[in-house]
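The other protein chains are all here in position, but one chain of the complex has been omitted.
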Amino acid sequence: MRKIAVLTSGGDAPGMNACIRAIVLTAEHFGVQIIGYKHGYNGLLDQEYLPLKARNVANIIQRGGTILRSARCSSFKTEESAKLAAKNLNALGIEALLIIGGDGSFRGACHLAKHWQGQVIGLPGTIDNDIYGTDATIGYHTAIETALDSIDKVRDTADAFERIFLVEVMGRHAGFIGLSAALASASDQVLVPELCTDLNTEVDNIVSHLQAAMNKRGNCSYIIVTAENLWPGGVTNLAQTLHEKTKLECRPVILGHVQRGGSPVSQDRLLATKMGAYAVEQAIAGKTNIMVAEQNNQLLCLPIETSWQQRKTLDPYLVKIQQEFFDITKQAEHVVNVKG
Amino acid sequence: MRKIAVLTSGGDAPGMNACIRAIVLTAEHFGVQIIGYKHGYNGLLDQEYLPLKARNVANIIQRGGTILRSARCSSFKTEESAKLAAKNLNALGIEALLIIGGDGSFRGACHLAKHWQGQVIGLPGTIDNDIYGTDATIGYHTAIETALDSIDKVRDTADAFERIFLVEVMGRHAGFIGLSAALASASDQVLVPELCTDLNTEVDNIVSHLQAAMNKRGNCSYIIVTAENLWPGGVTNLAQTLHEKTKLECRPVILGHVQRGGSPVSQDRLLATKMGAYAVEQAIAGKTNIMVAEQNNQLLCLPIETSWQQRKTLDPYLVKIQQEFFDITKQAEHVVNVKG
Amino acid sequence: MRKIAVLTSGGDAPGMNACIRAIVLTAEHFGVQIIGYKHGYNGLLDQEYLPLKARNVANIIQRGGTILRSARCSSFKTEESAKLAAKNLNALGIEALLIIGGDGSFRGACHLAKHWQGQVIGLPGTIDNDIYGTDATIGYHTAIETALDSIDKVRDTADAFERIFLVEVMGRHAGFIGLSAALASASDQVLVPELCTDLNTEVDNIVSHLQAAMNKRGNCSYIIVTAENLWPGGVTNLAQTLHEKTKLECRPVILGHVQRGGSPVSQDRLLATKMGAYAVEQAIAGKTNIMVAEQNNQLLCLPIETSWQQRKTLDPYLVKIQQEFFDITKQAEHVVNVKG
Partner (left out) sequence: MRKIAVLTSGGDAPGMNACIRAIVLTAEHFGVQIIGYKHGYNGLLDQEYLPLKARNVANIIQRGGTILRSARCSSFKTEESAKLAAKNLNALGIEALLIIGGDGSFRGACHLAKHWQGQVIGLPGTIDNDIYGTDATIGYHTAIETALDSIDKVRDTADAFERIFLVEVMGRHAGFIGLSAALASASDQVLVPELCTDLNTEVDNIVSHLQAAMNKRGNCSYIIVTAENLWPGGVTNLAQTLHEKTKLECRPVILGHVQRGGSPVSQDRLLATKMGAYAVEQAIAGKTNIMVAEQNNQLLCLPIETSWQQRKTLDPYLVKIQQEFFDITKQAEHVVNVKG
C-alpha cells in the first residue's frame, strides 16, 4: 500500500478532524502517503486535493467542522461521475479511498466501487447516529452534549416562568439525540419517530399528561423534546396546537445547526481517532467495501451495505425508564423546583 | 428601615439570583428583613411571598433563572391592582420594594408608587440591555456569551460547507446583543434595528456584498447576524429572499430562548452583586422612585422614568469598525479559512 | 419491598445526583419508600437521614457533587460500627441499602453485610474508573472532559511559548483518565502506572523523545500528561528533573480537585440514571451482595467482591495508537502549529 485518499462527505460532524488526523498519523507510521480530497465527492470529480502530512493535522483534533470541507454531491449518482472519479483516482495512483460520512456517502462509495478497482472503506461520521452496525457514530456524543447544554439553559427560563417549552433537536429520521438529550435533561416528554405511532394520539397523550402534571404539581415548567422532521409544520405548529388544547403558553425552540458544530467531546475524539487508525490498518490489510464500526467496545469491519440495510433501534431500557419516570399516575410533584 | 421586599419581573435574566443573594446578604448585614414576592407583581396581588435569609440564597449565585420566579403582569396596569398591592405591602409592613426587571417592570413600579407611600427602587435586569442610563443590564453579558458560543459552532458548519447562515439573536427592539455577538464572532454582516433604515435597501446591500465577497474570496462561509422582530416573517423569510436573489443556499438559525438561561458569566455576577448591595444601601438612605445604574464603572441613582424616556444608542466605534472590517471593496479574501 | 436506603460514599463524582434521582423516581414508580443517609457511612452511625421524594430530586440531574454529601469513614471498619449500623437500619425497617461509591465503599458494604440481614447493593461511582467489572463508572466521562478542557487551554500557552508542560491528572492508582485525556488532547507523552515500569527508564525515554522531537520539528510545544501518585515529589519534581537533563523550561500544572466537580456530561447522566433504576429493580428482585455494572452496553449484576478482586486494564488499542502516533523515528514535524 503506497497511497490512500480520504474525504469527508455529507453533514459535517465534530470529530471528523480528529479522524483525519488519526488517518494521517497512522499512515505516516506505516510509510503510506495520504491525499485529502476537498468538498466530498466533488473533489474527486474536480481533482481538488492536497497531500496531507502530520504538520497539516497538528492542532485540529479539538476543532469542529472538517478541514477537507464537505458537500452533498447529488451529481455523483451517475455512471459518468463514477467513471470520472475512478479515472482521477487511478491517475494519482490511489489504492484505497476512505470516506468519512453517513449512509448516503456510503452509497456513493458503493456506486464508485462498481467502476473502480481500488478499495473503498467507510467511516461512520454523522451526529445523527443513524448508521446500523456501529454503537456510535463520530459526532453523536458531541451533538447530545450541545443539545443537553441548550436544554439545561431553556430549563432556567422554563422554571422561572413555569412555562411549557418544546425543544426540537436534530436526528434526521432517528431519535437517538432526542431520547438521550431528553433523558439526560430530565425532560417531561420525548417525541421521536421510533416512539410516535399516531401523531393525534401523541398530542392527546401529551395534553392529558400535561393536565395531570399541572394538577399534581401545581403550575410548573414542562419540557418536551421533539425530533426534527416529525411534526407537520414543526414545533411552531405543535406549540400552537398544544396551546389551543390546553390554553397554556407553549414556546418552541429549534436548536438547529448549532448541534453540528463545536469542539468534539472526548468520546468523539477517541472514537474518531480509533476508527481512523483502524481504517488505515484495514486498508493496508487489503479490505474493501467495508465500513469500520465499533460494537461493544470492539472495532470491527462490516460489509458497507450493512449500514443502510437495517434500521438501528433505540436502547429499550432508556425508553422504559423515560416512560416510567413520567408515569404521572404513579407519582407526585416530581419536578417542583427545589430552589423555590 | 426594618423591612424590604424584592421581586423579579418580566423576562428572566442570568444574574437575577446573584442580585437577590446580594440584596439578602446586605440587608442582613444592616439588620433589615427581606421578603421575596414570587411571580413578579402577581405575588404582590396574590400575597405569595417568603422571608429570605442567607441560607435561602446560598449556592444560587451561579444559577440562571430566578428563585423568585418571574411573570409578565398585564393586569397590574389598573388602579385597583395598584391599590391592592399597596394594601398588601402595608399589611406586611414593607417600607421599600426592589424590582429587578426591565423598563416594563419599572413602569409598573411607577404605577404602584402613585398609590403607595413606600419606596420603590428598580434594578435593571434584562438580557436585552435596552435600558437607558446604565452601561449594562444584569444578564446582558451572559446573553452575548451564549449567542457567541452558538455562532462559533455555526461557523464550523458554515466553513465545512462554505455556506451562508443567518443567525437570529434576541434583543427585543435593540441591537446590543446583535452587534456585540456579530463583531465578537467575526460575522460578515449584522442587521439590527438601529442600523437598518430600509429593509429592501438592506437586502440589496447584502446581496451585492455577498456577491463581491464570493468573487474576491471564492466560495466561502458567510454569516449574517440579525436581531429578532426585525424581518417580516423572520430569518426563514429572509433566507428565502436571499436564496432567490443569489441562488446561493442560505440556512436560518434562531437561537431563541436558550439565550435567556445558563449560569451567569462573571461580569453579570459582579454587576448583579454590586447593584443588589447598592440598592439596599439606597433604600436605607430613603431613596425612592429611582433606578440603580452603573455608568463608567460608578454606581449611581437615576429617576426611574429615565430608563424609558430616552433610547440607548449603540457604541459608535463598534459600528464603525464592523463596517470598516467588511468594506469588501478595500479588502481581499479575509475569511478564507486558514485551516484548509 | 417497602423501604430502601441510599448513601454516597468516598470521593464524590459528577452523576451521583443523577443516580440518586433515578433511584427515587424508580422507587416511587414501584411504590417503594426511599431514605437517604447523609455523609456516607457516618450517617448510618449517627442516624442522620431524610426521606427522599420526587420533589427532593427535581432539578439535581445537572448538578455536580451529591445532595446526600459524602465522607470517607475509617471508623466503619470495626465490628461495633457494623453492628450499630445494622441496628439503625433495622430500627427504620430498611430492607436494602444502596451504596454509590468506589471499591473502598464496597468493602464497607461487605463488612456491614456480615452483621446485617438486609440486602446491600453497590453502584460504581468514582471519577477514577478503577472498578473491575464495569466498562465505566459514574463520573468518569465528566472527569475526562474536565481534564481535556484544561489541557486544551494549556496547549494555547504551550504553543504560544513553544514550551514543555507537564499536566497531572487524577486517577488515584489507575491511568484511565490519563490515557484518555492524553490521546484526546493530542498530548506528546502519557505517564500512567500501567505503562510505567521503571521511572528512570521513563525519564530517559522522555528526554530522548523530547530531543528527537525538537530536532525534527524545531522548537515546539510539548505536553506530557501524568497520573497523580506516580512520581516521587509529583510533577514539580519531574519538571525539575527534565529541566536539568534537557536545559529546556518545563512547567508543571496540577489539575487537582477541579476534576471532581462540574455538571455531569450526558454519558454520566445516562449511566447514572440507568444504574440507579436498575439497582432498585434488583433490590426489589431480592438481590444482595452485588454490584451493578455495565458491560458492552448491557446492565448486569456481579458479586460485589468482583470490584476489587481483579485490576481493570487499559484499552490495549488506545495504548497502541498513542505509542504509534508518537514514534518520532517514523515521523516528521507532527505538531508544528498550522496557525503560525
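To keep things simple, chains are lettered A, B and C as they appear, and every chain counts its residues starting from 1.
FYI, a contact is a pair of C-beta atoms (placed from the backbone, for glycine too) under 8 Å apart; a residue touches a chain by one contact, two chains touch by 3 or more.
Note that this is a predicted model, so its numbers are computed, not measured.
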Touch with the omitted chain, as defined above, among C:I138, C:V154, C:V169 or C:I224: C:V154
Hidden-chain contact residue, picked from the options C:G133, C:G171 or C:G261: C:G261
Contact set of subunit C toward the excluded chain (per top definition): 8, 12, 14, 38-39, 60, 63-67, 69-71, 146, 150, 152-157, 159-162, 165, 251-262, 339-340
Residue ranges of subunit B at the interface with the undisplayed chain: 21-22, 25-26, 28-29, 31, 53-62, 135, 141, 144-145, 148, 152, 155, 159, 180-181, 183-186, 263, 265-267, 269-270, 273-274, 277-278, 296-297, 299, 315, 317-318, 321, 324-325, 327, 330-339
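Operating definition for what follows: only the chains that are shown with their structure count from here on.
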Inter-copy rotation, subunit A to subunit B, in degrees (Cα atoms; steps of 5): 180
Interface ranked first by C-beta contact pairs: A-C
Whole-Å separation of chain centres (CA-atom averages), subunit B against subunit C: 39
Centre distance in Å when subunit A and subunit C are each reduced to the mean of their C-alpha atoms: 27
Where subunit B touches two or more other chains at once, by residue number: 339
